[in-house]
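Complex shown without one protein chain; remaining protein chains in place.
For chain A:
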Amino acid sequence: MLDRIARDRVATLLVVTIAVFLLVGAVAPGFLSARTATSVWSSGLVLMLVALGIFPVILTRNIDVSGGSILGLSAVTLGLMLNAGHPLWFSLGGALGAGMLAGAANGALVAGLGVPSIVATLGTLGLFRGVMLIATNGEWIEELPEALKALGAKSIGGLSVMGIVTALVICLVWLFLRSRRGRWVMVVGDNREAARHLGLPVKRVVFLSFVWGGAMYALAGITFAAQIGFVPNQAGSGIELRAIAALVLGGVSLLGGVGTVAGTVIGVIFFTAIDTSLVFLKIPAYWNDLIGGAMLLIVLLIDGRLRIALEARDRAARYRRSSHKTDAAEDQGGAA
C-alpha cells in the first residue's frame, strides 16, 4: 500500500489533499460539507479548464504560457459581442472561435515555423493581451447580460452549466487519451524523432494540441465572465503558471510523454482546496500564493525523495538478484 502511494504521484496527492481537508475540517467546523465540495469545484473551474488546455501541449513536450492572455481575449470577445446585441449562442461561438484562432497562431508558430514553444508563447502572451486591451480601449467590460451569468450560477444539483461542461471535458480528455490518436499525443512528447520515424504526423499533432489549448482557454474565459459578471483588464493574468504548477503537482512531466487526466484534476483540486481552506481559516487572501507555493514545493520534495529512495532500493535488489543467479550457476557448474 505504502509502496503504491509512493510510486503513484496521483495517489500521494490524493492522500495529501484528503489530509488537508480533514485537518481544516477539524479546525474549522462546517468545512466538511457538500457545500464546500461544490464551492471548491466551482471556484476551481477556470483553473481546471486552463490546466486541461495546457495538458496536451505539455504532453507533446511543448509549453504554452499564453493561456491567461487567450482567456482574457476570449472573455473580451464574448463581452463585446454580447454588449453589441448578438445572441448568447452566437457570442459563445465567437469567444470559442477567438480562442481557437489564437491557439492556431501559437500552433503555427511552433509546428509550422519551428519557433521553440516557450519563445513563441511568451511572445503571444504579450500580443494577445495587447489585442484585448486595444479592443476594449483599456476599459473593463461591465453589465454582462443575465443569460450569461446564469451559465455560471448553480442550477442543477448544486452544479452550474459550466461546471457540467467542465466535467464533460474531463471525460472527453480521458477518453481521448485512451484512443489511438490520444496515444500519438503521448508518444510525440516521449520521443519526437521516433514518432517521426514511424510516420506519425508530428507537426499536426503539435499544432492541434495548441488549438485544443486555445479552445479550453476560451471555455475558461466564458466561465470567468459568467461567474463574475464583468471582464477586467487583467482577466486570466498569471493563471497559466498556476495551471502549470497544478499539472506538475499532478505528475505531468514537463519533459513530455508522461501524465494522466486524474493527476491533472487532482492537482487543480489541491490548489483550489488550499485557497478555499484559507477562507475558512480566516487567513487573508494575500497569503494564498505563499502557502500555495510552499505546499507545491513540499509535495514535490517528498515525492522526489521517495522516488529516489525507491529507485535505489530497486537497483540494489536487481543487482543482488543477478549476482545470486551467477553464484547459483557456479554451484551447478562445480557440481557437474
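A few points about this structure:
In this section, contacts are C-beta pairs under 8 Å (C-beta built on N, C-alpha and C of every residue); 3 or more make two chains touch, one makes a residue touch a chain; residues count from 1.
We take it that contacts and distances are computed from a predicted model.
Look at the chain that isn't drawn here: its UniProt entry, checked against "NADH-quinone oxidoreductase subunit K", "ABC transmembrane type-1 domain-containing protein", "Autoinducer 2 import ATP-binding protein LsrA" or "succinate dehydrogenase", names it "Autoinducer 2 import ATP-binding protein LsrA". Although one chain is not drawn, the whole complex shows that of A:R35, A:K154 or A:R315 it is A:R315 that touches it.
Residue A:V187 is the one among A:V76, A:A120, A:V187 or A:L247 that touches the chain missing from this view. Listed here are the chain A residues that touch the chain not shown: 179-180, 183-184, 186-187, 190-191, 193-200, 257-258, 315-316, 319, 322-323, 325-326, 329-330, 332-333.
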